[in-house]
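Right, chain A next:
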Amino acid sequence: MNYVFSFSWLAEYYPVLLKGILITIELTVVGGLLGVALGTTCAWARALGPAWIKPPVSAYVELIRNTPFLIQLFFIFFGLPSLGVRLTELQAANLAMIVNLGAYSCEIIRAGIQATPRGQFEAGASLAMTPIQTFRYVVLVPALQRIWPALSSQVVIVMLGSAVVSQIAAEDLTFAANFIQSRSFRAFEAYFVSTVIYLVLAIVLRQIMAGVGGMLFARRSVR
Partner candidate 1 sequence: MSLIEITEVRKSFGPNEVLKGINIDVAPGEVIAVIGKSGSGKSTLLRCINGLETIDSGSISVAGAQLLPDEAHLKALRLKVGMIFQQFNLFPHLTAGGNVMLSQMVVKKTPKPEAEAVARRMLERVGLAQKFDAYPDELSGGQQQRVAIARALAMQPTALLCDEVTSALDPELVAEVLAVVRELAAEGMTLLMVTHEMKFARDVCSRVVFMHEGRVHEIGPPEDVFAKPGTPELKQFLGMQ
Partner candidate 2 sequence: MIEFTLWDILRNLLLAARWTIVLSLVSFIGGGVVGAILLFMRIGGSSLLRAFTRYYVELFQGTPLLMQLFLAFFGLGLFGIDVPAWFAAGLALILWTAAFLTEIWRGCVESITRGQWEASASLGMGYVQQMRYVILPQALRVAIPPTVGFSVQVVKGTALTSIIGFVELSKAGTVVTNATFQPFIVYGLVALIYFALCWPLSKSSQILERKLNVAHRNH
């Protein structure tokens, strides 16, 4: 091997890198929270909602799950302005992640809802709760607990998938790596460092999800 690794650029570019990390975290947190909220709503609509709401929700879920995230991002960022909706690249990236995670988490959470024993719904109804109250207070938490590992994995996948938002000039971690390599031509070093950072972020995110799960479901073991 006759290539000399050099990490001296870190001294000059660490602010770019740091900003990239922060934006990736911001995208993940906002996308994760709102995406799961959207997914929960859609899961309710698909599993228990009124008949008229099911076709549009299904169409949304199928459309998003079967096309690449990058294409969705392009349509939101470059396409929406022609409808008069102009978003900054960060807003567009956030929206794309929410919409994307919304569709995936909808399917995951729906599976959790459908695994709920009928008796739970009936018990709720017999206590004079409305269907939405039963969903909110009786069904949702055990359903989330059932699918929490799958949901956690999906959030990590979305975090890693956020790398493509650099294509619309959102200055995330991948943007930072590309920016650094475009200036210094230190592609290996830039990509290696960003890969390690992604790995650490993924590990930390998994731990946080496990922690949140532990808090949400503390002393509520369903078996």
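The set was built so that all candidates are chains of the complex that A comes from, given by their letters.
Simple rule for what comes next: a residue touches a chain if its C-beta (ideal position, glycine included) is under 8 Å from a C-beta of that chain, and two chains touch if they have at least 3 such contacts; residues count from 1.
Small disclaimer: the values here were computed from a predicted structure and weren't measured.
Chemist: Once the contact definition is applied, which of 1 or 2 turns out to touch chain A in the complex?
Modeler: Considering all copies, chain A is touched by candidate 2.
Chemist: Under the definition above, what is the set of chain A residues touching candidate 2 in their complex?
Modeler: So the residues of chain A touching candidate 2 come out as 1, 3, 62-63, 65-71, 74-75, 78-79, 149, 153, 156-157, 160, 163, 174, 187-188, 191-192, 194-195, 198-199, 202-203, 206.
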